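A single protein chain has been omitted; all remaining protein chains appear in their positions.
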């Protein structure tokens, strides 16, 4: 789900950098409002590394696919809050340099595709604090929605940009069909990511609840 | 035929649990990690494995339990060759850092994990979990969260996760690292009483002296000495040539 | 006035490096981690800190270097009170796991980190990095990546990162854990030759016997004994009451 170099017109690259620059600036400002912003840096950095490593695990897929990788941007939002929008470009930078996955000119637009849904997931999961205590079901539901919706949102953004920009001559109806088609293939992934997020959140709730207090 | 061989073996008083035939392994072309290792470990033996860091102790363990594929030679456990990558509940490895072995949200789940993977019925799994935890003396921890345990408790739970598979052979990699003296003493008592064939790799020579009836000294992937712990570990020249020291409990005998 | 006091102190033969006045700390209301700890450590002393896990050794270190804020009492280093959270290059802590201490991408960056934060000029920083690495005998590792070093090398580099700040007081938390015998021997020689005031917390009682001229025994956050290592550690009743064992090198003297 990364847009490679040279794939989209320059205006999209520039817009990507502009938007991600703005969101990064806003995230940095939100972070500075923390009581002790500096103390979260090592945690966020190590979590960035964990997310990176976890996204390299091959998940066996139902046929006809063979395997896929987790995106995990929803979970990054739930665990890191605004730090997720710093962690994601770092992860994308590592991927671009190490595996040529994505690229330098499209780093901005890819950060938007992955990062904005992460922030949405953060806000969704944060609704938990407005719920009455011991609402196991709602914690799970919110975790599922965060994990699944972030992937779907990213996939929508990705498909819209990819299909909308390379083939401007396509008519609107065909374009929409193409986007729906590609979203269909991400539906299974969204279900898996949603379930996975629920499982991780339940695990952390038992073992280290303080990690969920972002 | 195979059945016959095994029965024959069992009828002998000294059955062999681990056989290494001319084993060799290298991570890269330049550096051999194991060279021509030949060993026979008799059932019920408690064997210590000593040597400086980088001598090949961990590599040897990884080859014995089938995580590494040797470049030449072969490994047999209970006279059946080890197939690298294939699950073999007859052999268990206790990792140096219990955190590497414990990953479930409860001790119960962690200890049950291996038994469940063997395809046992639920009541058998429960039984094995209880037996394993009582053998290591930590039954009271069954509902606790592994990540919250003390170092000594984690160590005993990690051992239980292996015991629950009821393996014939258990390899212990630096089991006393990071333990305080009380937890170490409990570990020593447990190891002395254990009935499996065991191999213990450790820098804690006093532990090996107390537990093992045989010691193997490795250096640069080769077996340098193999014999009685008191004899090998009190040989100052041999020990110092291999970057080791004679343990204190043996020095005053000189 | 402050200057005067310091000069007075320096003129005495026995200046005090660490003073703990009636120190107390508890993580939660139920369990006190440190209770009424009073200590004076003289400049140049090498003090061993022993006790079972959970006795409060690490908590004491954290309080001394200002990471924890004590609930009552106070800590003075070189007769100046420690302000929790404020950087004080006079005191250094060597962590148990060198990987926690070596957080920079290269050895050079890691050793320079503390010196740079003291605001030294670049050439002074370079000088300190070189001095610190040569003191621990690992100058050749300067351009290496910390993650790729052996356990013994990591240990010496971790010590260098603290030495580069040229602290007066260094606390060592379990420095010999996970070292093989050769690396441990190198560490012992280094500690014996070091000129700072040092405190070493360790389960490795033989190391403490070889390095320290004073030992403090903690149990449940209280100082149980304080005195000569040979005397305290050979007292079987005292040691066993506190979940410790008399080290082998002292047993044959009985």
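Order of writing sets the labels: A, B and C. Residues in every chain begin at 1.
By our rule, contacts are C-beta pairs under 8 Å (C-beta built on N, C-alpha and C of every residue); 3 or more make two chains touch, one makes a residue touch a chain.
Assume contacts and distances are computed from a predicted model.
**Student:** Quick one: find the hidden chain's UniProt protein name among "Cobalt ABC transporter, permease protein CbiQ", "MoaD/ThiS family protein", "SMC-Scp complex subunit ScpB" or "Pimeloyl-CoA dehydrogenase large subunit".
**Tutor:** Answer from the UniProt record of the missing subunit chain: "Cobalt ABC transporter, permease protein CbiQ".
**Student:** Would you mind listing the shown chains in contact with the chain that isn't displayed?
**Tutor:** Looking at the entire complex, the absent chain's contacts are A, B, C.
**Student:** Which is it among C:36, C:116, C:210 or C:235 that touches the chain not included here?
**Tutor:** C:116
**Student:** For the chain left out of this view, which of B:92, B:152, B:221 or B:247 touches it?
**Tutor:** Reading the full complex, the residue touching the unseen chain is B:92.
**Student:** With the full complex in mind, choose from A:47, A:122, A:144 or A:186 the residue touching the hidden chain.
**Tutor:** Spelled out, the listed residue whose C-beta touches the missing chain is A:47.
**Student:** Could you pull out which residues of subunit B are in touch with the chain that's been left out?
**Tutor:** 65, 67, 85, 87, 89, 92-93, 95, 97, 99-105, 113-114, 117-118, 147, 161-162, 165
**Student:** Write the list of subunit C residues that the hidden chain touches.
**Tutor:** Where subunit C meets the chain not shown: residues 62, 65, 67, 85-87, 89, 92-93, 95, 97, 99-101, 103-106, 108-109, 112-114, 116-119, 125-126, 129, 146-147, 161-162, 165.
**Student:** Could you please point out the subunit A residues that touch the chain left off the display?
**Tutor:** 4-7, 9-10, 13, 24, 28, 31, 37-39, 41-50, 52-54, 56-57, 59-62, 79, 83, 86-87, 89-90, 93-94, 96-101, 103-105, 162, 166-167, 169-170, 192, 195-196, 199-200, 203-204, 207-208, 211
Operating definition for what follows: only the chains that are shown with their structure count from here on.
**Student:** Indicate which of the five shapes (line, ring, star, complete, other) describes how the chains touch one another.
**Tutor:** Contact map by chain: line.
**Student:** Roughly how many whole angstrom separate the Cα centroids of subunit A and subunit C?
**Tutor:** 44
**Student:** Show the residues in subunit C shared as contacts by 2 or more other chains, in ascending order.
**Tutor:** Touching at least two other chains: none.
**Student:** For subunit A, which residues are in contact with subunit B within the complex?
**Tutor:** These residues of subunit A touch subunit B: 202-203, 206-208.
**Student:** Which part of subunit B faces subunit C closely enough to touch in the complex?
**Tutor:** Per the stated touch rule, the residues are 52-54, 150-152, 174, 177-185, 203, 205-206, 243-245, 247-249, 251-252.
**Student:** Where on subunit B is subunit A touching in the complex?
**Tutor:** Listed in rising order, the residues of subunit B that touch subunit A are 105-106, 145, 147-148.
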